[in-house]
Every structure is written in C-alpha cells, then in structure tokens.
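Of the protein chains in this complex, one is absent; all others appear in place.
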Amino acid sequence: MDLRYTDQELAFRDELRGWLAHALEDVPDEPPRDDWAARREFDTSWQRRLFDAGYAGIDWPREFGGRGGTPTEQLIFLEETTRAGAPYVGVNFVGLLHAGPTLAAEASDEQRAEHLPKILRGDEVWCQGFSEPGAGSDLASLQTKAVRDGEDYVVNGSKIWTSFAQVADYCELLVRTDTPKHKGITWLICSMSLPGIEVRPLKTIQGSSEFSEVFFNDVRVPAINRVGDENDGWRVAMVTFSFERGTAFVSELLDSMQLLKRLVELCKRNGRWEDAGVRRELAHLSCDFDALWALTKRNITQAERSGIPGPGGSVFKLSYSEARHKLGDLAMRVLDEATLSGESEEHIRGWMHAMSITIAAGTSQIQRNILAERVLGLPR
Amino acid sequence: MDLRYTDQELAFRDELRGWLAHALEDVPDEPPRDDWAARREFDTSWQRRLFDAGYAGIDWPREFGGRGGTPTEQLIFLEETTRAGAPYVGVNFVGLLHAGPTLAAEASDEQRAEHLPKILRGDEVWCQGFSEPGAGSDLASLQTKAVRDGEDYVVNGSKIWTSFAQVADYCELLVRTDTPKHKGITWLICSMSLPGIEVRPLKTIQGSSEFSEVFFNDVRVPAINRVGDENDGWRVAMVTFSFERGTAFVSELLDSMQLLKRLVELCKRNGRWEDAGVRRELAHLSCDFDALWALTKRNITQAERSGIPGPGGSVFKLSYSEARHKLGDLAMRVLDEATLSGESEEHIRGWMHAMSITIAAGTSQIQRNILAERVLGLPR
Amino acid sequence: MNFDLGSDELALRDAIRELCTREFPVRRRFDRAGWKQLADAGVFSLRQSHGAGLGMTESVIVFEELGRALVAGPLVATHLAAGLFDADVVTCLDGDIATYPEADVLLQMGGEYVYAIEQFDFTPLEPLDPLTPVGRVGPGVAGSRLDVDPRQLQGLGAALTAALSSGIASRTVELAVEYAKERTQFDKPIGSFQAVKHMCADMFVRAEVARAAIDAAGVMLDEHHDDVARAVTGAKLLASEAAIANCKTCIQVFGGMGFTWEVDVHLYLKRAAVLATQFGGVDHQAELAASRI
Partner (left out) sequence: MNFDLGSDELALRDAIRELCTREFPVRRRFDRAGWKQLADAGVFSLRQSHGAGLGMTESVIVFEELGRALVAGPLVATHLAAGLFDADVVTCLDGDIATYPEADVLLQMGGEYVYAIEQFDFTPLEPLDPLTPVGRVGPGVAGSRLDVDPRQLQGLGAALTAALSSGIASRTVELAVEYAKERTQFDKPIGSFQAVKHMCADMFVRAEVARAAIDAAGVMLDEHHDDVARAVTGAKLLASEAAIANCKTCIQVFGGMGFTWEVDVHLYLKRAAVLATQFGGVDHQAELAASRI
C-alpha cells in the first residue's frame, strides 16, 4: 500500500494548480440558483474551458476526448479544483458521472463517438430518467412503457427526481419493454427535444428546483439509441449505479471538508470553540471526513483494479450521509438563533441537503440491504 | 391532571420514611453476589420485615396479605426505599412483580390463597420458566412438553434465562400441551423441588450467575397447579408481560437516577464536570430520567384506570434502556483509564448491565415491533 | 396523583383540535382574523381564566394541539402578555430579531426587566420557516417597563414552546405512519418493512417521552413544585430534540417526496427548528439542567 503520488501525478497537480490560478481570475459570478438557462451557460462554459485546457475527463480515454489519465489523477483534479474554489460540476453531473461512464462501458462505438466528446466539451447536458412516482426504492417496478413501432420505441409514462431536466439535451431513460420485473427493462438515450416530453419542476425543501417530473406522451425514441440489448437495461442500470455510488460523492466530500472548516472558523469567532463538547464534535467530524477520504482512495484503488466500483460505494454513502446529518445538526445547534434570520445560509442549506443524501441515489435503508445481502451474505 | 400526592399518600410517605430510618439501622451487610443461599436469606429476611411492618405488597389486596393501597403508594414506596438505600427486591423479584400479579389476575382462589401471602412474607421465592434455548424472541415456539397423565402433567424440556432458579421454590412455567403455536401453551405453577429438575447456572458477562438453564426430565406437575385453561397459557403469559413491561423497571429507574448522581459527583471530583460537553451529556441524562419518571406516573395512572398496564411499558423500556446505554458509555469515557483497574466498579457493572436490558424481557427490536404493529397499526 | 388527561382535559383538547382542523390548515399564514378566532377560543387567556398562577396544565394541552396543527403566529408571546397589558398580537424581541414583526407590541425579556415596546421599525429578513416571518428591529427602540419577573415569563415561555414542539413530534409520527401504510414498494406497504416500522416506533417513543415531560412540567408549574425549573428545562430540551428528530425521520419515511415543498413535512421541520431556538436552544437548556442537577 502507498498513498504517495508518483512524479507524474505530482507534476500533473502542479500544472493544474498553475492553470487554475490563472483560469479562475475571469470566471463570472455564479448565477442565481433558479435561473437554469444561466446555470447551464455558466457550468458548460467552465466545462468547455476545462476541455480546451486538457482537463476534461481526466480518466476518460483519449479516443473520446479525455485526458487518458489515472483515477488518481482524477482525484487530484477534484481535490485541486475544490481547494481552488473552481466551479462545481453542476449541470454536467449526470453526463460526466453517470451517463458518460455508462456509455463508455456499455454503449456502441457509434454512440460513444456521438456523445462522449460532446459531454466532455460541455456541448451536451444529460439528465437521469430512472425513478418514477411509483418506483423509487423499488426501481425495477418502473412502468414507463416503450413499445417498438418500426424503427422507434414509443414511450409513455413519467419520471421523477430528474435533475437538470429543464436544460438537458439528453436523458438516460429506463423504460419497460416487457413484463418480467427486472428482465423487461431497457436503457435508452432519449433526446429531450423530442415531441411529447413535458418537464414540470419540483420545488425542494430548500426552495430550489434541481428536480423535475418529466412526462412522456407518445415520445418516439429511435431504437438505434438503445444501449445494450432490449430487456437488458437493468444490468446496464446497475453499471450506472456502481459509478454513482463509487465516485459521484467525492466532490461532495471535499466540499463538506470546506464547509466544516468554515463552521470551525465561525465557532472560533463566536466563542463556541471554547466549548469542549462543541470542539470535540467538530473534531470528530473532521476525523470522519479524513477517514472517508482514505476510504475514497481505497475505493478508487479497488475500482482501478477491477474496472468497476465495488460495494465500498455503499459503505461510503452510508457513513458520509450520516456524518453530513451530524454536521448539519451541529451547525444548527451552534448557530442557534442566528438560523432564524437567514444568516449563515450555507450551513442551513447544508443541514437540509443532508436530508436528501440519505434518500437520493438509494436510501440508507436500501444501501443497508445491499451490504447485508450482497456483501455479508445474509438471507433475503 | 395532577401530580400532587393526597394527604393520605403524604402521610404514608412520612410514616414509611420514619420506619425506614429505624429499620435500616440493623440490616446486615449485603452478601457476596454469588452466594445464593446467603442472598436468598438476605432478600427474604428484608421482605419479611416489610411484611411484618405492613409494607409488603403496597398495592396488593388485603385479602392476600397486601396493604390494599394505591399504585401511587406503591410508587412512593419504591421512591422512599430507593432513596433510603434499603435492600433491593432481589430474589423476590419474580414473585412480587411477575408471578404474583399474574396469579392475582388469573389464578384460582385456592392458588391465590396458597401462594400470594407466602410471596409477600418472603416465604416463597419464584423464578420464571418462559424462554428456551430455541425460543427467545419467538417465545411462542417453545418446545418444553407437558403430557397429561392422570392427575399430573409430565414435563420434559429445558428453560433458559431463569433468574434465581438456584434458590427458587416455584417456577412460573410455560409448557407446550398442544401443537398450534400460540394456542397450545399452558401456564403451570411448578415446584422447584420436584424430582427431575436440574439447575445449571449460567455465567453472565458481569461474571455473576443470576441466570440459569433449567432442565426438566419427566417432572410430574399436578394438573391442579395449572393457571387458566389448558392451551390458554399464551394469553396468561401476555398478562405477565404487561406487568413486566409496565412497572418492573420502576426501581431500576430510581437506581439509575442515583447512579447518575454518583457519576456527576465523580466528575465534580475529577474535574470532568468543567468540560461543557460532559456536563451537558450528564444533564441530558438527568432530563431523560426525569421524563421517564413522568412517563412512569402516566403509565401507572393508565394502569390504574384500565386494570392492566398498556403499551406505555414498551415506550418506557425502549427509552430507558437507550438512556442506560448512554449512561454506561459516558461513564466508561469519563472514567477512561480508571476502568482498567476495577475502580468505580458500579459504573462498569452499570455499563454491562445496560447491554442486558436491550435484550431481556423482550429485545428492543421486539418492543419496536410491538409498538409499530399493535399501537401504530402498521401491517405485519 | 392522576397523570393522564381527565375528561375536562380531553374535552378541551378535542375542542381545540376540532377548531384547528376546521379553521387552520397547515399552510394558513398568520392573519388577524384567525388570531381573533384563537383569542375567542380562549387560547391566550387560559391562565387568566384559571386564576393567578394556574392554567399551565391546560395551556400545555392546548399548545400541543396548536403545535400539531402548525398554527402560525406569535402564540407564546401573546399568551404570556395576556393579563400584563392589552394588545391583540404580541411577539418576542430577542436581541434585535423578532419573529412576526408585524405584531402590535414587542415583549423584551432577555435582561433583568421586562419591557413592552409599542413603537418600532423593522426590516424583513429571509426566514428559516416560510410561515414564520422574521425581521430586524430598531435601532433605538424603547419600551415601558413591566412589573413582572423575566425569569418567570421565560419559564412559562419555554414550557409553551416545548408544548408546541411536542405537538409537532406527535403529529409527524401520524404523518409517517399514514404514509407508510399507503405507499407501496416491492408490492407491499413500506410500513410492513421492519426498517420503516422501527423508525416509526422510535418516533413514537420520542414523542411520548417528550409529551410526558412537558405535561408534567405544565402540572408542576401549576402546583409550584420544587423541581419545576428543572422539569421545564428538561421538557424544552427533549421536546425540541424530539420534534426535530421526528421531522427528519418523517422526511426519510416519505423518501423523495419528503424532500419536496409539495408535501407539508418540511414545514414541520422548519417550524421545529425555529421553536428549538426560542427560549434557549438545546445546549442552553442542557446547561440549565446541569445547574439544577
């Protein structure tokens, strides 16, 4: 085991650091949270700048426009961009972290050539069409129907929790093409500009509208946009999930470390740092995040060896989301009356955000089932 | 609602306080934990003194030798005896708190006349023969068999977690008299002196031997000792449980309050009280115990109204056992290296004891099932 | 001793619950018409109608109901002010921050004396709870000094606030249980899964323990019990924690829907968070409890 970076990795870090110092000088101000057109413009412009500088898709193959680097370099990339306060992945999240890796692993050569470079360049924004109002934890019970008609699938139904649907060009869409629960699902690339798609934003408890409900009314998706075989979509979706659980929270963890730091600073300013109990709770969270950073490195090493992230993603998500709940609750306690007047908004948002991460991308209950049954071998 | 004691109750408290001040002067030293003969002698002598002074079975009917008082007076009795440091109920526990109330509610006149006065006088010690090695949480799957043969039941099988079996005169024994799971169980009064009974003490993690395994080998229990109808024992056992959950932990709670007080004193001596975190944790536990004391009063009021304790017992047990875990963990943290050398033994024992109370008398998991299904009406 | 609701108390509780169900849907904002309905129902005058220093037992029962129904408005301050001076809508001034700053009078009781402030300006702020408006008051407001012990008012205020929190803790158990019975996944109601069952059971335990604590505090206030200050502190601490924990668990039971503005759970959460800060946050209550151990 070693945690040392190679000379090449260290050189990469230095080069990136230098570039960031320069590049961040003329990044415009972040747009308002609910101005989605502006957010798309902001996020994809940054992605394009990364692409032009050779920093898009650090560990994606060169043939798709990636840098062809190692997962470790991708980790360094996330570390450095977070530390430097560079723009977050934003609307490029699904493309870069879910759909892209899934296409790279499962799609045809044509599909990969068509989409992967555009995702990396910030030319294509993706959204996820997996969950449905009646199919959340029990995703395999999804009912959005796709019927083959000539060269198309005709899609009817609705999806929910679709992040960035308002501004997405494509949707990774799971549809039902046959009756058997897990064996009747197909994974489609669905253009969001097709006739018959309606997007209705959902307001979250934070007051923002990251999520939408998406309705499909006789939407004709060309069959050529299928990824994998018909009725083999569940397996493809599992690949998507392994990426989601494996690495999608790395940037979040780095952000959380910063958030904790700012809470520490706030406590040092308002005197609560003198309180041994508060101080220990803050320190404990710092230890939690450090350990999760080590776990991330383990997960990445394992993913590098086996090609696809393992169950470490569920371990990470359970522990990380619990730590975030603790951080949020502690911040609310420490801020006390200051929460009333919207001061320290980032901590209030952080508190609420914690409540979404024990639900989204597989609830904590589902993650525990996965670990108990698939890793520990307990009977179903 | 009121929490005020009536003049009669206040007079009872004064009188009892006066008597205790006197009576406790010549109580002998507590015997060693594993000297069971001496413990029986110690505990039953004290019970006899209570009886002689008119303080045995405060809320038991006078016809059985009780005082005929109110449950509130029983609560006052527990409060005063605990505060005064009087001997604990000890080996009389099952008789006074499980078997006795069950006999009072369900047994024949002869059975009540035979046993209840002796339990109150400290002449009869009882133990509980419910659980079996294969029937713990799933008690109704018990296999100890009783076959009717003339005027007797012939009992074969084994019981476990039988407290005080080494020194008990009688056992409240659940046996299988028919096949259907819940509908084939019978509740027997079994003399522990019958031939064919073998007691094998079990050492607990505390190193003591409160529990035993009891083996029954062709033990002939006269059928006249049956309580309730044949195959109606499950219902009778539920009555026993309602008493167990309703009030059996009241003395424990009072003890816990004292234990907490001594931990606070210890922290004030060793400087840990200056630590705001430790101080708040101690204070929180004090609030927990106060609230549980209020809940006890609510449960007792409800039991007084309906005759039998309600689901408040499960609420109490879940919350109380969790608070005891916290108290134990906190004590271990605060004592730190002092735990190594057996100092502050009561806190170490308290820590270990906590681990038994999330298991004994229905695990926390079973209690949650009970609340979810029977009180909240969630589907089985 | 008789520590469960008697028939009068049940009737009072049911009457308030019925009023709330009829007139105060969860999303109803504070308005003066509704305020008059509450006043007419006796919500603010319970202590007066029971005679000096009494009526907290009943007030706690009533405030649990108001908390359950998430009734908006400066309930506690208006209740505290009744009998002290004449005003329809009274709110608390805490530092320079007031919730419901459109009130007629500000009650300031953080220091050695209690002041009633009738003339003030305020700037609205972004509130934590969309149904609890907040404003920054001042500068330079002055009020008339009232002849009342601030510690006594603070104790009553903490108890009433705890009762509101306790109501939230109880109501969110019901919301979670109802949803767990209706929502199906894996061809079963999610409430048949032990993970969900046990979350609901833990919610119930927290709510019942907190309710016992605050009910006892109410009674002890009326009975001038020796340990009353400790009881109030403990009730405030446990009810605050129970309300927040139950709202969070309720969101988890509701899953994705719980995280939306579409269902009401987030409003309970945000109200619970607001109440937790009022009359001393949980760390403050724990410190008070430590001083009374």
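When the chains are written out, they are named A, B and C in that same order, and each has its own residue count from 1.
As a working rule, a residue touches a chain if its C-beta (ideal position, glycine included) is under 8 Å from a C-beta of that chain, and two chains touch if they have at least 3 such contacts.
What you see is a predicted model, and the numbers here were worked out from it, not measured in a lab.
Enquirer: For a quick check of understanding: of B:Leu24, B:Ala113, B:Leu194 or B:Met332, which residue touches the chain that isn't displayed?
Expert: The one listed residue touching the chain not shown is B:Met332.
Enquirer: Tell me which of A:Ala21, A:Met238 or A:Val375 is the one touching the absent chain.
Expert: The single option touching the absent chain is A:Val375.
Enquirer: Out of B:Ile160, B:Leu188, B:Val214 or B:Val250, point to the residue that touches the absent chain in the complete complex.
Expert: In the complete complex, the chain left out is touched by residue B:Ile160.
Enquirer: For chain C, which residues touch the unseen chain?
Expert: Within chain C, the residues that touch the unshown chain are 193-195, 198.
Enquirer: In the full complex, which bits of chain A touch the chain not displayed? Write them out.
Expert: Given the touch definition above, chain A has residues 1-6, 9, 72, 75, 261, 264, 276, 279-280, 282-284, 286-288, 290-292, 294-295, 297-298, 300-302, 305, 312, 315, 318-319, 365, 367-369, 371-373, 375-380 touching the missing chain.
Enquirer: Pick out the residues on chain B that sit against the missing chain.
Expert: Contacting residues on chain B, toward the hidden partner: 131, 135-138, 141, 160-161, 202-205, 207, 211, 275, 277-278, 325, 329, 332-333, 336-337, 339-342, 345, 348, 355-356, 358-360, 363-365, 368.
The working rule: only the chains that are shown with their structure count from here on.
Enquirer: Report, in whole Å, the distance between the mean C-alpha point of chain A and the mean C-alpha point of chain C.
Expert: Distance between chain centres: 38 Å.
Enquirer: Can you check how far apart chain A and chain B are, centre to centre, with Cα atoms defining each centre and the answer in Å?
Expert: Chain centres of chain A and chain B, defined by C-alpha means, are spaced 53 Å apart.
Enquirer: Taking each residue of chain B in turn, which ones touch at least two of the other chains?
Expert: 276, 279-280
Enquirer: Note the residues in chain C that touch 2 or more other chains, in rising order.
Expert: 196, 283
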